[in-house]
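Only one protein chain is missing from this complex, and each of the others stays in its spot.
And then subunit A:
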Amino acid sequence: MSTTVFTNARVVDPSRGIDETGTVIVEDGTIRAAGADALNQGVPEGASLVDCAGKAVLPGLVDARVFVGEPGAEHRETIASASRAAAAGGVTSFIMMPDTAPVIDDVALVEFVLRTARETALVNVFPAAAITKGLAGGDLSEFGLLHEAGAVALTEGRHTVASALVMRRALTYARDMEIVVSHATQDPTLASSGVMNEGLLASWLGLPGIPREAEAIPLQRDLMLARLTGGRYHAAEISTAMSAAAMRRAKDEGLPVTAGISINNLCLNENDVGEYRTFFRLSPPLRGEEDRLAMVEALREGTVDIIVSAHDPQDVDTKRLPFAEAAVGAIGLETLLAAALRLYHSGDVPLLRLVEALSTAPARLFGLPGGTLKPGAPADLVVVDLDAPWVVREADIRSLSKNTAFEGARMQGRVLQTLVAGATVFSA
């Protein structure tokens, strides 16, 4: 029986509303106690003691939107390399998107991901399966069988289901199978050839814009279908004030709906695109500063439930191109926590709410273990120096791809140690 005791820590556990100085006791891979009174029963004999000297202990982050290149594009990212990046970023569980080659729309692929993860990954990897076969927007994949095999959610990944009928059926059937449908919305006809936020900046750059309505229109449709069907709907990534307003109304109505936001849309805006910097070509596109501020507020108040990294590894061959020809996406697993802590340091979002959105809420939404320091929970946790300054350097990135939107960025808050089921998978 092995026991580790983290003393003198700032224990943050949103699942119990705790943010206090105390102790975390880990025993055989599970949490035995965490909080100010954890030492009431004394230090177990033979335990190894770790003095955290006031550093924070949080439940490990749960990242609900991660793209990996395995199978099909292993040169961009494998499950193993993504898990190393995750561990370094304090992410102990992530949900992998089905946009692989082949697409994860079949039981055999779910099993492949789980097996590969078991054999090679440092952190917990949960596959999400495609809503429609081949992400083609037509026939539904086998929700029930996929769920049974271990898919934790259904999602169309980078795609948006164009047909309202298919979406209605998906939500209805997913309700029966008790599985969440997570959907990133962008109307392909309205977004058309758009490559960045529509506005003055795009006009000067001569780049076709994506109006905010391209996100909000299919989102509104989905919310109405969620009301019609009672299906569990999660808006995977919203980025505009009008989307947040739609979510707020739907939640006020009591619909079973939730929303996520990419860390990029919380920390960056369209000005970061500068002179055609392709690492800032993202989906949803970086919006204006008013939208970013509205999203921070939506996160603070809970209209937006969770934060995702939207980790999307792209190689030189897909990014070193003219802006409109470059692939969409940025990596984010290693910078998710530090970037999110900007909102804590700026005083915009309290730490407890931030950790809830990064860990507790996504675990609860998708029914995953973790996201809590409750006794009996798996010891997925992260020790963080909330104040330590550092600079993001390409050379330090563990992902196989280096397309970070935070190159050279100054961060405050550094992961010191990451544990998955009590085992240290990263230490600084």
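Rule of thumb we're sticking to: a contact is a pair of C-beta atoms (placed from the backbone, for glycine too) under 8 Å apart; a residue touches a chain by one contact, two chains touch by 3 or more; residues count from 1.
Criterion: contacts and distances are computed from a predicted model.
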Between "Pyruvate-flavodoxin oxidoreductase", "Cation:proton antiporter", "Aspartate carbamoyltransferase" or "Ribonucleoside-diphosphate reductase beta chain", which matches the UniProt record of the unshown chain? "Aspartate carbamoyltransferase"
For the chain left out of this view, which of A:L109, A:L207 or A:M242 touches it? A:L207
Full-complex touch with the removed chain, picking from A:E111, A:E253 or A:E325, is A:E325
Take the complete complex as the reference. Which residues in subunit A touch the chain that isn't displayed? 198-200, 202-209, 275-276, 317, 320-325
